[in-house]
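The complex appears here minus one protein chain, its other protein chains still in place.
Showing subunit A:
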Amino acid sequence: MHVEVRGLNKHFGDFHAVKDVNFGITKGHLIGLLGPSGGGKTSILRMLAGLETPDSGEIIFHGKTVNNLPPQEREIGFVFQNYALFKHMTVFENIAFGLKVKKSSKNAIRDRVAELVELTGLKGFEKRYPHQLSGGQRQRVAFARALAPEPQLLLLDEPFAAIDAKIRQELRSWLRELIERVGITSIFVTHDQDEAIEVADEIMIINQGRLEQKGTPWDIYKEPKTPFVATFIGESTLIESASELKGFKGAGGGKLTKALIRPEYIEVGHLHEFKMASATEQGIVKHLHFRGSEWLVEVEVNGHKLVTYRSLEKETLTPGQKISVLVHRAYLFNDEHSWIQENGLKEDPMPVFI
C-alpha cells in the first residue's frame, strides 16, 4: 500500500527519539531504514505498526489517516528482531494464528499455511516447536506468520540481526526474492549498510531521530546530501583541510572545508601509469592489508593518511615504497553546504587537439 508520513515526532521522557520525519513510500517498494543504533529507526517502525503512539504528526495508509487505528486494524505484518514466536505453539499453529483470529475456515487455514510453508521452505517442520528450530528457520516462521493474514504492509525490525553471517547472506537474497514475488510494500530496519544496499529498492538514512536522506542505494552512495550520510555509507577518509590536497587548491573559496575521500576515488601507481602526471602527488606506502580479493593500501601523502584498494593482478607494493597518488574526486563540506568536486588538475590546462 502507499504509505505517507508527515511531521512525525516521538519523545521518550526527555529523549527526543524521532524528530519531524516526513516521507512517502510507493506501493510495492522495499525500503531500508538505515542508521546507527539508537537513532530512532525502530521507533518509526513501531509507530507505523501502531505499537507506539506518535506525539505529533500523521501516518497515512492509502490516503487514510491511521493514527487512531490500533495495530489489529492496520493490516500490517510485523517481524520482530527476536521473532517473538509463540513458543508454546508449533510452526503450524504459529503461522495459523492470524488466520484463526480472523475466524477463517479450517480448510482455508490449512491451505494458506501449506502455501506459506511451501513458500518459506519449512516443509516437514510444521509440527516442531520454535525451540527445536535453527535461527534461520525461526526467521522464516516469523516471516510466514506475518504474511499469513495477507497484510498490505510488511514491517521488519532488524530481521537478520540474530543470524550468523553465512546464513544471513542467503536469507537476504531469499527475502528479497520472496518480497518481490509476494509484491508487498515492505519496510525493514537495519544498522548494516551492506544489508540495506543489497536488499532495498530505496534507503532512508536515519540519524539521531532525523531523516537525513532518502533515495536509491546508488543515489545515496553517489551523492550523499549530508556529511553524516557520506561517512555512514561506504568507506572514507576524512581530511581536515581539503585545500592541502593536490588538485583541490582553493576549494570552498577560502572557507575551512573538509574532505571525505572514498577508496575508489584514489588511484595509486608509478608515475608513467598516469595520463595526467601533473595531477598526481608523491606518497609513501605505509601499510598493506590483504583483504581476500584485493589489497588494502594505506598511503601517506603530505602528512595525510589515505586508504585505497589495489587489484591483486597489479604489481604488489611494499611498505615504504614511494608511489604516485591521484585523488580523482572528493566529497567536500563546510558549515554551509556540501558538494562533490572533481580534481581540478585532471583537466589538461592546455589541451592539444590533433
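Here is the rule we use: a residue touches a chain if its C-beta (ideal position, glycine included) is under 8 Å from a C-beta of that chain, and two chains touch if they have at least 3 such contacts; residues count from 1.
Just so we're on the same page, contacts and distances are computed from a predicted model.
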{"item": "Per UniProt record, name of the chain withheld from view [\"3-oxoacyl-[acyl-carrier-protein] reductase\", \"Sulfate ABC transporter permease subunit\", \"Ferrous iron transport protein A\" or \"NADH-quinone oxidoreductase subunit D\"]", "value": "\"Sulfate ABC transporter permease subunit\""}
{"item": "Option touching the unshown chain, where A:Val5, A:Leu33 or A:Ile76 are the choices", "value": "A:Ile76"}
{"item": "Which residue of A:Phe97, A:Trp174, A:Phe228 or A:Phe274 touches the chain not shown here", "value": "A:Phe97"}
{"item": "Contact set of subunit A toward the excluded chain (per top definition)", "value": "49-51, 70-74, 76-78, 80, 82, 84-88, 97-98, 101-102, 145-146, 148-149"}
